[in-house]
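Reading through the structure tokens given below for one structure.
Heads up, one of the protein chains got dropped from this complex, but the rest are sitting where they should.
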Amino acid sequence: MSDGQARVHPYIPNSIPAVRAAMLEAVGAASVEDFYADVPASIRLGRRLDLPTPLRSEVELVRHVEGLLDRNRSTREMLSFLGAGCYPHHVPAVCDEVNGRGEFLTAYAGDPYEDHGRFQALFEYESMMAELLEMDVVNVPVYDGFQANATALRMAGRITGRLRALVPATISRDKRSKIVDYVAPDLRVDDVALDPATGLLDLEALRAALADDRAAPGSDVAAVLVENPTYLGAVETQGPEIVRLAHEAGAIAVVSVDPSTLGVLAPPAAWGADIACGDIQPLGMHQQFGGGHAGFIASHDDPRVVMEYPSRLFGIAPTAVEGEYGFGDVAYERTSFAVREEGKEWVGTAAALWGITAGVYLALMGPQGMRELGETMMARTRYAMTRLAAIPGVRVPFADQHHVKEFVVDLAGSGRTVAEVSAALVERGIFFGADVRHELPGLGAPALVCVTEIHTKADIDRLAVELEAVLR
Amino acid sequence: MSASGGHGAGGSTPAAGPGLPVGPKPMPRRFHQARWDEPIVFELSVPGARGVLPPETEPAVADIVGDPAAALPPGIRRETPPALPELSQVHVLRHYDRLSQETLGVDLNIDVGQGTCTMKYSPKVNDQLVRSHRLADLHPLQDPSTIQGILEIMWRLERMLAEISGMDRVSLQTGAGSAAIWANVSMIRAYHAARGDGALRDEVITTIFSHPSNAACAKTAGYRVITLYPDADGYPDLGALRAAVSERTAALLITNPEDTGIFNPRIEEFVRVVHHVGGLASYDQANANGILGITRARDAGFDLCHFNLHKTFSTPHACGGPAAGACGVTDAIAPFLPRPTVETDGTRYWLDDDRPASIGKVRPWYGVAPNLVRAYAWIMSLGADGLRSVAETAVLNNNYLMAKVLEIRGASAPYAAGKRRIEQVRYSWDELARDTGVHTEEIGARVVDFGAHYWMSHHPYVVPEPMTLEPTESYSREDLDEHVAILRTVAAEAYADPDHVHGAPYASTVHRIDQETLDDPERWAVTWRAYRRKYPIAGGAATGPSAGSPAGG
Partner (left out) sequence: MIDRGEGVRSTAADVTLGLVVNPIAGIGGAVGLHGSDGAETVRLALALGAVPQAEDRAVAALARFGARWPHGRMPPIILAGPAEMGEAAAGRAGLAARVVGTIAAGRTTADDTRRIVATLAAAGVDLVLFAGGDGTARDVAAGCAGTGVAVLGIPAGVKVQSAVFATSAATAGEVAAAFLAVPPDRRRVQDREVVDLDEDAYRRGDVAGRIFGELPVPADERRVQARKEPTPSGEAAAIAAIAADLAGSLAPSARYVLGPGSTMRALAEGLGVPKGLLAVDVIELDAERRCRVVAADARAVVVDALMADDRPMAIIVAPIGGQGFLFGRGNQQIGAGAIARVLSTVGRDGIVVAATPAKLAALGGRPLLVDTGDPAVDLALAGHIRVVTGFRERTVYRTRPAWEGLR
């Protein structure tokens, strides 16, 4: 120890002074200073770090951290209708039980021989997602859905050798920001306007965008991004037509989908998607202030596409023993032979534990559970749309569309902003919907309201009553 | 008591009669990995079984809205439910518990074998803290008045990491180390673009023993990458750097100490050389565990740095994430930080999303919140002296381990020979491989039989037949002795009976995996669905993929 006085720390077994002395002697070092011989004096800190006084006992630590966390109010204490990419679904107890197990929680990057269970659990995750998506290839999770979207677009760029991506103007501002930062310098991102009547993609604008620069060399469209449901909650019923138009232009159809809706919505592959992607947070992850995200990318088993995944793909393989199987990385040398090798991206630590958890979730839910989940969400969402639309000053602009778990309300008629109304509702114990004025500049005061299977009729009625009271 | 006495494997003879006393346990231990022979979850499916029930729509709701799902247009509505397995709840739990037992977490093993990964103990109390609903069930868009606690923790963590790195601001948004490198590269790109020479500066310099994500992220961002090899003494090559820099240099991305455990003694000069041509210097602090409180990124002149909170700051590795990265920058780079930042007036905390020069979002929301809380709690449990003890102990453990490993026949530590190392060492089994024909991968497969991990090196193998060990502060002297005993045993086997090593693993969940299947588009199967398609059930039994190598059976 630098001061020789500090107590032995429970996280540091060899902080016992006698042990340290014996170890130093064993390696012939006078002090730990010997090991830092290569660190020049000019860059030595030369003082103690200026950090808060430590809370060395566990009880003090717990009191302190819990004291800070107690300044939060959770969605268990409040009635929350916030979604917008981070969703309040029920997390089955077994999900938390499994991802809390020390074996999974503290494993890392072992080989299939040490970590067979980790490999199998992630292979099974890929396999269950594959059934949900009706695609044969699914990756080990990337960081989040934003990353999955951005990478899927880059994959399309590498496959086609083209330089443009079309995305709906209604994707979230944050997701757009991530995509633009990430796909540069490979792809230019162009927006396709929404149809103000439906909130869905404007097909004429899409046709124009696809044709737009055909004359200009290097401006062919690599990928068309479709969201289903859209960020604004509507089911993109034009999906099949959008995919057809994309294919006609030689572009790849990338469909971002909320997997929790796939018990009732046809998987994008059924209407022609080439690559599906999205976020698995709805499948068994708590909201965690945005810490529960993980991204998936899926495709058909076409080697041309498989070779462009930057992520890990775990596959099943026989072993030296008859009848036994193990797992390992598929397509180990995933090298792009195309001209644009600069787009290979990287593989790193991402969100594997959430993949395992999503696998647990899907195994618990099964086919019936996923269907019932979708049916319940759709019914309650429609009920909420009906209830809120009846409130004076509230309009549900895209009520004619199909919605699974989110919808837009416009408060413009009330003369109030979303921020004002939200603040008033917090006083009444409710988190109202997300403010989406950036995504829907054409509306006065749009909010995105999320209703899932956790919201009862009574919850929705309470929202309606309180909203009406606030707007009165 | 001494478990490390001179008993080799099988050396403890049974007591003459029945009953106690039994002898001490042999070293290395007689390990066998759990082996449940667990089927794929789809094979456990029983039609009609339910694992969990979602709530049903209330009749009063249905009366009003009907069944909106049924009203979806054809082609958009899912006609057949997804072919997921159907299991009762207990069977799901049992299946995954069994798989977990076939997984070797840090909690179970002396995890010094996964070098560069900083496999340290993740305190359980921190895991308990983040299960609080006041963190787990927070939505990121909640009213600021209801998230003051988490924002204060993020602010405090930022200030602590700023002190530990010497940087002015720290963003906690990225999801892991490589994502943090990406964010730093993106900020470098934005910085030069804002100064008008973004197009000119198209080269990024790194070293071969820096983490490869530095090169990969720079390439992904559109840079040409120049990778430097070590000089004749095994240190990062200053002459090569001087030859590499120019007005085209955007940045130096460098790990220090490098993955060899060698600290670059001329690191200040490296930064100066890069600054001299107008480039930025970014410090990959993935290997910071041995230098906490000793030296800081800012002290060597760096403009940017990043920490891996799942390495140095103890958040669990979680089978490969969720993790967390922290990007530290000087005031000159701060305008480009990912948005939002956490700000405070000393009493209240808020998120500042109005940052026009920002590179934007690198991840949804504000970071992997539970890991930020864990890292905060970990630093709070240690304080300044504790962090220094972490560093010094990690370095002591490493040099102790190195002395013992180098006593093993066939092992060496190339580059900067004879020098001390910081927190890890990249060893070489080159001599053993030449003597015995046993390669590092085979040693790794045999080490598994004693309940430990093993890792070679990133590619290319600049150190021949590499093995990288990183004994963090979490292991005792006895733990280190045990790991050495495993390596010594395997090395001795390589000399005495190389074929035995070649046949390993013997005590794992599974045996040698046929890798060829995984490289063949005709035979690979990333999902059970693909497997069933490629190997259709015939006569009741699946026809499996052939091993390719007829070595089996």
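We just call them A and B in the order they show up, numbering each chain from 1.
Here is the rule we go by: a contact is a pair of C-beta atoms (placed from the backbone, for glycine too) under 8 Å apart; a residue touches a chain by one contact, two chains touch by 3 or more.
Remember, it's a predicted structure, so these values are computed and weren't measured experimentally.
Residue A:Asp329 is the one among A:Glu236, A:Glu308 or A:Asp329 that touches the chain not shown.
For the chain left out of this panel, the touching residue among A:Pro92, A:Gly117, A:Gly199 or A:Pro318 is A:Pro318.
For the chain missing from the display, the contacting residue among B:Arg224, B:His276 or B:Arg533 is B:Arg224, taking the whole complex into account. The omitted chain makes contact with chain B at the following residues, 39, 117, 203, 208, 212-213, 215-216, 219, 223-232, 234, 237, 239-244, 320, 414-415, 433-437, 439, 441, 455-456, 458-462, 464, 498-499, 502, 515-516, 519-520, 535, 538, 541-553.
The rule we apply is simple: only the chains that are shown with their structure count from here on.
Here the spacing of chain A and chain B, counted between their Cα centres, is 20 Å.
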